[in-house]
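These notes are about the structure you will find just below.
The complex appears here without one of its protein chains, the remainder shown in place.
As written, the chain order gives the labels A and B, with residue 1 at the start of each chain.
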Amino acid sequence: MTSTALSPDRPATSRRPVRSGRPLTRVSGLGLGVAMMWFSLLVLIPLAAVVVTASAGGWSTFWQAVTNEQTAAAIELTVGTAFAVTLVNIVMGTMIAWVLVRDRFFGKRALEILIDIPFALPTIVAGLVLLSLYGRNSPLGVDIANTRPAVFLAFLFVTLPFVVRTVQPVLAELERDVEEAAMSLGASRFTVFRRIILPSLTPAIAAGAALSFARGVSEYGSLVLLSGNLPMKTEVTSVRILSSIENDNLDSAAAVATILLVISFAVIVLLDVIQRRMVRRG
Amino acid sequence: MASHPSTRTRRGPVTYLVRLLVIAYLFLLVAWPVYLVGKNTFADGMDNINGILEDPDIVHAISLTVQVAIIAVIINTLFGVGISLLLVRYDFPGKRLLSALLDMPLSVSPIVVGLALVLVYGGRNGWFGPGLESMGFQVIFATPGIVLATVFVALPLVIREVVPVLEEVGEEQEQAARSLGANAWQTFRRITLPSIKWGVVYGVVLSLARSLGEFGAVKVVSGNVLGETRTATLVVEEKYLNFDKGGAYATAFLLALVAVACIIIVSVIRPKEDR
Partner (left out) sequence: MSIEIVNVSKRFGDFVALDNVSVSIPSGQLTALLGPSGGGKSTLLRIIAGLETADSGRIEIEGVDATKLSPQKRNVGFVFQHYAAFKHLSVARNVAFGLEIRKRPKDEIRERVHELLNLVHLSQFADRLPSQLSGGQRQRMALARALAVQPTVLLLDEPFGALDAKVRKELRDWLRRLHDEVHVTTVFVTHDQEEALEVADEIVVINEGRVEQIGSPDELYDSPANDFVMRFLGPVTELGDRLVRPHDLQLLTGGGEPDAVPGRITRITRVGFEIRVVVAVGEQLVTVTLTRNEFLSLDLQVGSEVQVRVAPEVAATVGQPRLLGAV
């Protein structure tokens, strides 16, 4: 045994400095006040109004509204499809991010642009876009308009960027020497991917999946032209809420909307937790 | 240590298989459908495009959309840069909660956004609506409502771009400027703003794309009155459902063109800050 006394070294310096910031000054305090007022008027109070309206009628009214046969079917379809789409995105999104970061070929830049199109395209246009290939006059001969697969397809389209865009930067930042270390220890390329790369990507994949799920659950615009909004069949939650609004039944609309808000909020909390874990691992 | 140019790209069959799969997936899901919209638009030459440009109601809808989008982008840029500075440079109770809540609009259904605004600003039963209306200020079923809805859905985009840049830049340059006698405004304008410029531009372009394309929330709050509160995205739906597919494709094409232009601008800007 070596007997060299190693003095305890100082903690690693590569750690990101803890973000604290300075206390508010008078001007910045005023700025924060104005910003909070605006944010409250625009976002917080209206969202609170949804929850308050939903709870105004008491638990039984709320429960009745959300367990209404047609509503329950819509919620089930929305959540189920969003879940399935998220699974596809986890696999395809990671693969796409992989290709964008690690592969090199002519036209890769064009793929980058394709990834962002679903994010920038108006949702109603997205519906029309999908209809042109998967609707009645499909050049492929695949007509899925007004069916459940159409809902799946629309979700797939609008949620495409999320996993890709959260995984991509993390993958690009991965240090290659970590993979080389694993290789020199005897790990095959597949083992390196499974045991070294994948665990490092997991938080990013989870974050992207959460965003993708939230987006799917809340989707409306792309379905309007594509799914036909058939009750019990292709009607999603947002459409259900809209028809309550149009029938001037705001209480029931608010009740169903609250379900969606709870899901959104859960996703936000989940993201916050994931982000904190990512920072801690450093 | 000299960084080694990437030499170790050993390409096995898996590499090619994954590449092929990804390209096929994106081609079928995005590229081909988007191409078809362009093709359908110009199936009869310029007729469809001319058709909508000659319809005063559609021209009105497009100009309303553009106006609303510009107002929304200005509001969100001012708010976004301000709140980003507060979040990154200052410490105050509830900061973490605020930071999380600011992302809410990204995951809330546009229909719920519309509903929420109607519940508060609706002229008949809203919390504040009747009061505002008695002062002669109509929000819902009018342009202010469309602006509110648009601002709501695009709210986090500038913040999400600016916050990481501010964190990256750090505070040292600002402190140096302060020590050289610059006041808060001079420091912001001459040091902070130039260093976050590209983040802001990126956020603005994304917000613009999102604002021009908002559909669901606007549909709930606008009342969709022809020639008054109907926006471009609402035109697409209306035309398609009324079997005027040419008009729907043409309007959709214009919107898609702007969206794609925004993405391309962003992808040109981005490498400058990344590499």
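Throughout what follows, contacts are C-beta pairs under 8 Å (C-beta built on N, C-alpha and C of every residue); 3 or more make two chains touch, one makes a residue touch a chain.
Please read these numbers as outputs of a predicted model, since none were measured by experiment.
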(message) Among A:V85, A:V163, A:A182 or A:V267, exactly one should touch the missing chain; which is it?
(response) A:A182
(request) Determine which one of A:T147, A:S200, A:N249 or A:Q275 touches the chain that has been left out. (result) A:S200
(message) By the contact criterion defined above, which parts of chain A meet the unshown chain? Give residue numbers in ascending order.
(response) 1-2, 4, 6-15, 175, 177-178, 180-188, 191, 195-196, 199-200, 280-282
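One rule holds in what follows: only the chains that are shown with their structure count from here on.
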(request) Note which residues of chain A are touching chain B in the complex, please. (result) 19-24, 27-28, 31-32, 35-36, 38-39, 42-47, 49-50, 53, 92, 95-96, 98-99, 102-105, 109, 111-125, 128-130, 132-134, 139, 156-157, 160, 176, 189, 211, 214-215, 217-221, 224-225, 237-239, 241-242, 245, 250, 253-254, 257, 260-261, 264-265, 267-269, 271-272
(request) Show which residues of chain B lie in contact with chain A when the two form their complex. (result) 8-9, 12, 15, 18-19, 21-23, 25-26, 28-34, 36-37, 40, 79, 82-83, 85-86, 88-92, 96, 98, 100-121, 125, 127, 148, 151-152, 155, 167, 184, 206, 209-210, 212-216, 219-220, 233, 236-237, 240-241, 248-249, 252, 255-256, 259-260, 262-264, 266-267
